[in-house]
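This structure is in structure tokens; I'll ask about it shortly.
Here the complex is missing one protein chain, while the rest keep their positions.
On to subunit A.
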Amino acid sequence: MHTLRVYRRNLGAHLRATLEYQADFWILVVAAVLTQGAGLVLIATIFARVPRIHGWGVWEVVLIFAMMVLAQGTSELLAEGTWGLAGLINRGELDRMLLRPYPCLLQVCASRVGMNAFGNVTVGGGLLVTALLHLDVAWTPARIGLALVLLPSALVIKVSLTVVANSTSFWLRGAINTFAAGMDQLGELTKYPLSIYGVGLQAVLATALPFAFIGFFPVSVFLDHGRLAWIGLLTPAVAVYCVLLAVTVFRRGLRRYESAGN
């Protein structure tokens, strides 16, 4: 509990500093709207020609998309600092974090707040609500319970995968981690129904790099969509797995840390 409280305060301090000294909240929201708008235009264009893609209707796809944007915003809010990890390692700046009586990974995560975090959380949340309103969901207690488990699990998966991607910096040793950026781009593919991709890619996105558990699978089971909808029930388990993976990879990497000469 103490650990979480300190994390929140650490993040809060950076958030305040970001807002106070650097950025205007509304400009950031507009920026996110424009960026994510491009993806929405693509979806709209496709559905202007065909009513369904692989059995998916427009608002169902928007729901997947919304989950991805919300997850991205969450990761930019909670773990943006990991994108600076390669630089921190390269410049020997983990030294100062290792000198404090607090977990190094959490210090890294909280060391920055993503500029697009607020925009993406707002846009993602807005799209999520809009899609749900159009989808005419029967809100039984079971379905509400399901949503309450799926949503946090999906967000945790995204944050953990961001940590995993960037923890490779301990091995790659460059000043920026292009591998992590590439992995993130790959994850972006799951903004659209998984079934439009080849079997190999589907397998990768469902297992080795389980990005499909952020949007596609949880939405499938929530809407009870398709034969494989049940896979979405694994989302919480995948979340636990991703957290353990993130912590393990980071710890292993940290053992390789050698500071830096001046």
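Going forward, a contact is a pair of C-beta atoms (placed from the backbone, for glycine too) under 8 Å apart; a residue touches a chain by one contact, two chains touch by 3 or more; residues count from 1.
Just so we're on the same page, contacts and distances are computed from a predicted model.
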Protein name (UniProt record) of the chain left out of view, among "Fe-S cluster assembly ATPase SufC", "Electron transfer flavoprotein subunit beta", "2-oxoisovalerate dehydrogenase" or "ABC-2 type transport system ATP-binding protein": "ABC-2 type transport system ATP-binding protein"
Which of these, A:178, A:207 or A:259, touches the one chain of the complex that we don't see? A:259
What residue numbers in subunit A mark contact with the hidden partner chain? 2, 5-6, 9-10, 13-14, 16-17, 21, 92-93, 95-96, 98-102, 111, 255, 258-259, 261-262
